[in-house]
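Okay, here's the structure, questions in a sec.
For this depiction, one protein chain was excluded, whereas all remaining protein chains were kept in their positions.
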């Protein structure tokens, strides 16, 4: 059993709206950047839960808001989008994950990564439980169903205390939605209220804007928020103040959408700050600042502001390119980079160009882009990354490659500069990054840069998980361009 | 939770053949008459199990033997076809049902109906188990995983002793196939051997013929047959001779294919016997004997032989009509009957016609056909059914309508004759039917005619099952004509 | 340019019914045996023509009577089904073929083969015309549009006089349907009247039965029948009596449906006559008469009647097997024969078996079936064909293989008997066949058996047609099992 580590996903839920399913569809649409592998919506009429999931983007799964949405039409709904990986698709892992147990039905949608899932699974298997999926979400349903948990005064709070790792969770019981966030507040989750007065929850505030709902507040770390006929209510499964928050800065640097407000700050403004700080740390004499769109756009703008060097569009992103091409050979793969990011030669030709991107992970695509800039005539290229070198794996839900593949693990900055063939290379410092946050600096997780993991990770776990067999289930899902 | 009662399905499994998956595809094809709702194949390379299932016919799911079969290619394989119902499709109930538990992976394929499944499910839910499907097959995997069962010397035999009802089961563990049949031998299951020497199992012998395998023998009631690298071996989980067999005669009357040999008799020959007996019990002076194709073809031939009245083709079945039409109105529905069964007017015009079918269930389609014959000019119509009036529901896997919908429950023979508007109507007697079997008469189940159920059925069960909520899961499966 | 010779197709048209398109759908369904490669319906509201075509069966193209039928909903409609070939699919050749010319719109549907189409096409190309398809139907639209034709008092009659070969044609102009049949009456075409009083036309009477319409009469050779708001009217483009009819007997022997009435005789009754005559010409001492279903069923019944040897079902046809399999190798191909035609061993084992089929074309599948019978235990096999040996190609629309592939061209009867490995082989004589027709014997085409072609065929044509380039157009049509 190989657990999927690629758990960066998006959540949306709404209670009581007559068009709750349609709103969830729109909410998921605006969260599409958090995952395009699969999408699903579960809805309830107050007594029975229905669920529809499929592989691919929200639009593909729900085909222009067609009959699936109509069949689901119910006033209570939660939805999920799942991160796309290059590997095999697994429809069985699509969420929401719906099951029936002694207390009735429950649908679960999860964003994050449970680091103790393999241990819990092994334990439950030893108790005679069976598993249908390879996702760490399934274990949560087993925990909920355990008789000693069921009999607690607050079974859900009890269960959440068994989970280790990063998680935002939406539970839909037939009569209510319960939204929970892990005690560290690693991933974002917020509450909104529509113009009609219905409450909703979403991974990012952009989903609230998408449906015209106002931002109420974040779900707090260690909090369970209930949406039911009485409106919204709250309780804590971990006493507030007992756990120091560890917000994932990488959400700010890369993952979240520019118009979202997470961890108390607008993402675009945060990234501009990163850019201004980057200009301070790594100044250079140049003619133009350009971004690798779209991930580097905000920080490039900040760099231009900070440095006084004019900002311009040197690269244009194609809106029609899907993410996964079937590339027969290297030549074709290079053609794809050209297709996806077209250079405007007039902007870079014979110029000293500052190029800003959010991060450099493996370094190979960065290298391709730098070569393309050179071919377009750039005289000097000064690459700037708006985060520190990524050297450590993330166990809390970001799908970084293995340590071996992280270029900053294997090469010095100078070696990386040499590899991507640029005149200069500058990474923002970790201190510089932390200088841009609004909350206390020690309220953020910096593990991928510093190696300091706020939740202890048992390294033996990986070995354990790899010893199990692989379970492959597939169906006739088409992957499209 | 409404349990699906529509469990008439087809099974096929083969061990060790290099083209095991392809053979399973062909085997399922020949069993397609046992179910077109869904189809699936699980295969193993000896260590890992893969599974592919989908909604619709075998050909549709596996698209002309295309890439899914190639991806599954492994020397151990089991497959399943599932009965199609007019209601909602439930992909989640497609089989084989694959799970992982403490002992590794297992895939289960099931034909029959477990009457104690609701009780077992309630019991396991009380122990904290969760359920993903609405099929009675899932409980079997839970039973297998129970620690006190796992620790038995023969866990599978132990588990089978917990099941009540009709079942033929194929279990695929990574290294072997285990085929089991309930102690009453209600549904058929047989063993074959291919020309290359590989052993296989199938619901009916027609699947053996389809792949050119020879018929070895039936799996005995209460027997487990193991197919592994040592060939085939056998053990009994119920001591032979302790349970009196209760073979389902309706398999002979309607369900099985004419070229199959089940319960020791060829189906076509059996039906001809029924027809000859029917001619003895309900003779009539007529010009021609015709069948409602294809279900009445064999018994009509028998009736013609027994009566001396010439057999002819008065109706032709269309090969291109799917089973489920979207019928906007009554007029269109009547057009469909015409499309599906075309009358050859020259054969029936101004004739006294004996029409033979296997059975009359609701009576409405029979009535439509009789009216069509009359419009085609038949002077007299003498309807003959080659089984006794069906008055009781089947709890062992045949999808009869409710007692209220069974016409023989609500009307006398004379009233039925009047309803279908024919000159005479004759049903074969139950004694007449039992006179056609080769094995002892008390080795057959006659519950749907006599109401005498060989396995006690707790009538409270239905009430219980209806009290649970309905769980609906669906995906973007297309149903086609 | 390689012309498609595979022009056996089915036609249906109806004027004035509120559900004309739905009726056409049902009519085409009942004519599905005449072609499954493509299907299409064109409809008119009296002023504008709409058209929808696609690859595959009627049910597949019109998906259970879904939205395409609704979009087409108009009171005037014609439809077409096209014969399926093993080769490449050409959507561009789907019919009805709709064009616009000086007189407005016209849709054409064609069953037959125009032997002068290549010459006409060459001529029109020389005049500057362009062609979009590789079908011989397109030239008809060009002929209709020619200014010197348009100016005639009856342009359609004038155009039909330019066509050589076999043709039944439906023309839909915005305000009417015109149905025409070639002067030889080679292919069948008949007129019907629905219960509501609307007139319709169809290739075979089975389509009239399918929609509950009564048979009015055949369209006569050389006749044009008009369906418009004034009901039905008739004119002749060739003076009746000037051309001797040449009905295709092969329509009776094989192509048409058993419940159809063509050329004044019911097909099933005709085939029974063939069987009785066959018993007279080739008697044999045997235990049972069986048919190769479904093509040999009627004649086998006749042979049994004629010979006194009992008829039984020795082979069962699968209803779930599509026509074209992707067969990786010879072994798989043999498995398919088994799947499609399952033998009932009890009927043939240790028996002297008479097997009746309609014809033997290449001989290879017949050989496979005979071997399967032998493996099932048949003691003696006596093969009987209900038509004479096919030795000559058909230029009038039946898709026989080339002369080289016709087994009767290359082998003596004795050599064929030896090749298919049977104890005896008997073909019905041509005289015997002609003894079964109701109309004068010289009113039938016997070219494929006798080589006497009623319409002269220029052998240079084939050479000419092969010298042109091949035009291949394809789209993303899925071929399914």
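As written, the chains take the letters A, B and C, and residue 1 is the first residue of each chain.
In this section, a contact is a pair of C-beta atoms (placed from the backbone, for glycine too) under 8 Å apart; a residue touches a chain by one contact, two chains touch by 3 or more.
Predicted model only: the values in this text are computed from it and were never measured.
Looking at the complex as a whole, the chain kept out of the display touches A, C.
The chain that is not drawn here is touched, among residues A:123, A:154 or A:346, by A:346.
Note that of A:74, A:113, A:203 or A:298, the residue touching the chain absent from this view is A:298.
Think of the hidden chain as still there; on chain C it touches residues 1, 47-54, 61, 63, 68, 71, 91, 98-102, 104-105, 125-132, 141-142, 144-147, 149-150, 174, 468-476.
Interface with the hidden chain, as seen from chain A, comprises residues 22, 26, 29-30, 32-33, 36, 57-60, 63-66, 206, 209-212, 257-259, 261, 266, 268-269, 294, 297-298, 301, 305, 310-313, 316-322, 324-326, 328, 332, 334-335, 338-339, 342-347, 479-481.
Rule of thumb we're sticking to: only the chains that are shown with their structure count from here on.
Taking each chain's centre as the average of its CA atoms, chain B and chain C sit 37 Å apart.
With centres defined as mean CA coordinates, chain C is found 60 Å away from chain A. Of all residues in chain B, those touching 2 or more other chains are 63, listed in ascending order.
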